[in-house]
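After the structure tokens below, expect a handful of questions from me.
Here is chain A:
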Amino acid sequence: MSKAILDIAALHKSYGATPVLKGIDMAVNENELVFIIGPSGSGKSTLLRCCNRLEEPESGSILVDGTDILRPGVDLNRLRQKIGMVFQSFNLYPHMTALGNVTLALRKVQGMEKEAAEEKGRAALARVGLAEKVNAYPNELSGGQQQRVGIARSLALEPRIVLFDEPTSALDPELVGGVLKVMRELKESGMTMVVVSHEMAFARAAADRVIFMDKGVIADQGAPEDMFGNPKHERLREFLSRIQH
Partner candidate 1 sequence: MDAILQNFFNMEIASKAGVFLLKGLGMTLLLSAIVIPLGLLGGLAVAVLGSLKKKWLSVLLIVYVDFFRAFPPLVLLIFIYFGTPFLGLDIPKLLAVAIGFFLNTSSYYGEVFRAGIESIPKGQFEAARSTGLSGSQTLRFVILPQAVRNVLPDLISNTLEVIKLTSLASVVALPELLNNARQAQALTYNPTPIVLAALMYLVLLWPLVRLLSRLEHKSISMH
Partner candidate 2 sequence: MNPAMSGWDRFVFSFFNLDIARQYLPAIAKGFVTTVYLALAVIVAGVLLGLTLALLRSFRVKVANFFIIMFADIMRALPPLVLIILLFFALPYAGASLSAFAATWVALSLVLAAFAEEIFWAGIVAVPRGQWEAARSTGLSRAQTLAFVVLPQAVRMTIPPLTNRVISITKGTALGSVVALSEILNQASSSASQAGNATPMTVGALAYLLLFIPVVIFGRWVETRFVWKK
């Protein structure tokens, strides 16, 4: 239970002269669901994107399953398969079917045979409740279904951890539930997850720990019932009252 899948230490990142992350220390244990909240511009998305090196941090270290992903010469493309990423705007490939989206990396990075990749892809799509939609193109799917394909795309690679970058913010309210349900089931199956989101009710129900980020640092963290029920940090109280109105 205590093994850290993701271990971040003294992480710094700035855009030009503007510092965005000012020394982040954070560990995520196996099977843990960590929820990151905070005002826009607080650096939460940047933090997530650094964990996959979609952004390059300036200094610090990020260990994923014991491997330093910032070390020069690291096989980034192999490593990235251990770190699933789910995007706010889904970023499905519009010229491929749901199955094509899910199997591309299996075939091209892992070098799997077409049949084996497709079998795995179908299983991943079934896991997010889209067994019927394997041959649908993204523009034939609702936003919620597209996001579930996005989740299946990272699950198929059997990642050690999945990072969710505001997975429901681009969705119409009635479609949010389906995506959260999938995330819930994922958590129950033992997946390690880091979620940046404003879905407070979900955080309350499913998160093991809530991290509040503000101005590039981790300002406060704790169990959801403490963080939401009895917020001590002043900026957190301010943030929560703004979110709730």
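Here are a few things to note about the model shown:
By our rule, a residue touches a chain if its C-beta (ideal position, glycine included) is under 8 Å from a C-beta of that chain, and two chains touch if they have at least 3 such contacts; residues count from 1.
For anyone wondering why these and not others, all candidates are chains of the complex that A comes from, given by their letters.
Predicted, not measured: the structure shown is a model, and the values here were computed from it.
Chain contacts in this complex place chain A in touch with candidate 2, from the set 1 or 2. Against candidate 2, in their complex, chain A makes its touches with residues 52, 54, 77-81, 83-85, 87, 89, 91-95, 104-105, 108-109, 150, 153-154, 157.
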